[in-house]
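Every protein chain except one is present and positioned as in the full complex.
Labels run A and B following the written order; every chain starts at residue 1.
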Amino acid sequence: MRIILYELKKIFQLKMVCLLFIISFIFYQLFINFYFEYFPNGRPALDSYHISMKMIEQYGYQMNQEEFEHFKKVYEKEKVAADAYLQARQEYVDAGLDTYEKFRTADREKQEIGELMDQIMFEDEVDLFWELQAREHLIEYYEYRNFLYSNMKFGDLPLTAEQKDRIRDTIASGNIMSYEVFENYNSLIRHVAILIVISIMFMISPIFLQDRRNHVVFLQYSSKTGRKIFNLKLLAAFIATGFITTVQLGLFFILYRGNKVGIFLNSNINSVFTHEVFWFELTFLQYILLTIVSIYILTFTLTIIVAVLSNRAPNYISVVGLQVPLAILLFVVVIDYLVVRITNIRLPIYFLPSAYVLLILIGSFLYFWSVKREKKVDLLH
Amino acid sequence: MLVVNHVSKSYGKFEALKDINLEFSNGVYGLLAPNGAGKTTLIKMLTTLIFPSKGEILYNGTNIARLGEKYRELLGYLPQDFGYYKNYSPRQFLSYLGALKGMDKKVVNQRIDELLKLVALEDVATKKMKKFSGGMIQRVGIAQAMLNDPKILILDEPTAGLDPKERVRFRNLLSELARDRIVILSTHIVSDVESIANEIIMIKDKQVLYKGSIDEICKKIEGMVYETSIPYEQATVFKKGVFSLSEKQEDGLLKIRFISKKTPEPTWTAVKPNLEDVFLYVYRDDIQESSAL
Partner (left out) sequence: MNVWRFELKKAFQSPVVSILIMIFLFFNFWLIYNHAGIREELKVTNQLVERFGYKINAEMSAKLQNYYQSKLQKMNELTRKKFGKTYERAGDFFSEYEYRSEVLSEEELHVITETAIVESYYELIQKIDETYRHLDLSQKAKMDIKMYGLSGKTAEVTREYYNKLNNRLDELIEAREHKNLFFIGYVYRMHSFLFKDLMRQMIFEVMILVVLITGHVTTYEFQNQTHLTTYASKRGRKLMLDKLVANLLASLCISSVILGATLLVYFLVFDYSGLWGIPISSFFNSEFPFPYISWWKMSFGLYLCCVLGMFLLCQLFFAAITFSVSIWIKNSYLVYAAFSILFGLFVLIPGIVPKTSPAIFWTKYTPFSLILNPHLWFIGWNVFFPKNHEWLTVVIWTCLLAIATTVTFLKFNKEQIN
């Protein structure tokens, strides 16, 4: 236990922790902050978000046909208000924009009309008009909900019966979930996962290489602890990984609270409004928990890979260089399939468990291979 | 008792050691061989860093590979290139190694105090080792080897970087320690072992050449070592006929110490061979050997 503590101290050297802090800060500024600062991103996204919230307050987490009719009625009522707004302004009546319908379908290309429209939408930012637009979108999503059948295809593959079932259930459910909130979270967790991967690669890479480079390894292997040091160091790496992941996620979720999505936590993410269907009936909160769990599995597997690389690589150029393709693979493929939109029906239901089993197998294989090798390796230089 | 039993070590086709047989009981053993003769390979096998390709090493009758940590627990080792963390103080580094050696924390702290005093580093116990001189680092290395009060102390080139005073202190320390433990001292500095080693092990051509007390080993060339003084002009011719051990000038003449198997001439004085003579003779270059003897 004391050895693990000493090893942890070596991993969390002040210098490394400071650098990690700077790296995280820059990463937040460049990639993550945007999704906090611009959430919801502009209009009508903001209005969509507000209306989704209102819908849940009014109708609960599901909306049936009756409630939808009510929703449309509200829209019609607001449209009347918009008509009144336009008719009260002479310049709009003169330009032939005396009803909302006309306003909506007018030819933007004409300069004077374009300017009048911009006045309402961008200069005065009249909430009513933006809200109408948002409501239109929501109504469209609901009315054209069969669109999900084409949206959920993976490439050109035809839908399987199970996929169709899930889509049918989703359409029938009338679940209300905000697209903005869901997409915002997905973008965020994607980047946070990337940051965590970088942090772990950065902190764990030197773990074995350092001791080999300064020859302390001879003292370690000839001491009572001997070749057990591999396991102990790996354990220290796991603890470090767990700690880094937890701190990064913790920090992220503290900041994420500022996005005010509390009401949606109990929403079912299988919704015509998110345009997404999943294999399981997950609430947003469950989905969040699932992404967290997947990040942990991913990072622990990553830790083994990085540690083994550190144990074998002859120098830093190798240990960093070999992680470049690994990082690209993770950022471009793995995180998108194994963390973001996890359990989506675009991929077969058995994809996720098999992918994780594969990951764990890779990790275990590397581990047992290294342990076996460690047992009889000659320590020469 | 530590027994090396028919041990060979090869790397692929290259054979580093061949059929080594040795026995160690309490006392100081000097492992004497020139660089590259396989000294470090033997030591690395004794410290379980590498494993024999053939044969076995037994401690009290059990293979050390099987004993595992029970063996390493008794082991103190100073590697040839002793590694350390630049940003650690001796105290921090020794307590880390104490943990590796599986020692109790309280015991470690107490031992560290004792040892740092012993190697005269107590003043810099909490200073980072970054600024230490080679000798200071070497003393940290010696301290760490003795940290767990080992039954088997293996030191690879321990006196490198020590000044004469420190060297003497260190030798005395070893003699004292060796009363109830095995001390294996690898070096190519003959004077280091001459005064303290109970037994000398010489390795040549991947094999153990001699093993015995200094007297026994010196006997191998007894009656062959002479000293004489000759004028400089004759030196070149003279040296062709004998194996020269050392030369120095004295009273305008060259005083030469040499080995010869021929019948001594009257001007030659027979002298008692010492370990260095044996070393030079044993590891002489082949060319010289054929021409001189």
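Just so it is clear, a contact is a pair of C-beta atoms (placed from the backbone, for glycine too) under 8 Å apart; a residue touches a chain by one contact, two chains touch by 3 or more.
Predicted model only: the values in this text are computed from it and were never measured.
Interface note: of A:Leu322, A:Ile349 or A:Leu366, the residue touching the hidden chain in the full complex is A:Leu322.
The residue touching the chain not shown here, chosen from A:Ile23, A:Ala81 or A:Ile263, is A:Ile23.
In the complete complex, the residue from A:Thr99, A:Asn186, A:Ser205 or A:Ser370 that touches the missing chain is A:Ser205. Against the chain not displayed here, subunit A makes contact via residues 15, 19, 22-23, 26-27, 29-30, 202, 205-206, 213, 314-322, 324-325, 328.
As a working rule, only the chains that are shown with their structure count from here on.
Residues 2-3, 5-6, 10, 13, 211, 214-226, 228-229, 376, 378-380 of subunit A are the ones that touch subunit B when the two sit in their complex.
Listing the residues of subunit B that touch subunit A in their complex gives 11, 44, 47-51, 68-69, 72-73, 75, 77, 79, 81-87, 95-97, 99-102, 105, 144, 148.
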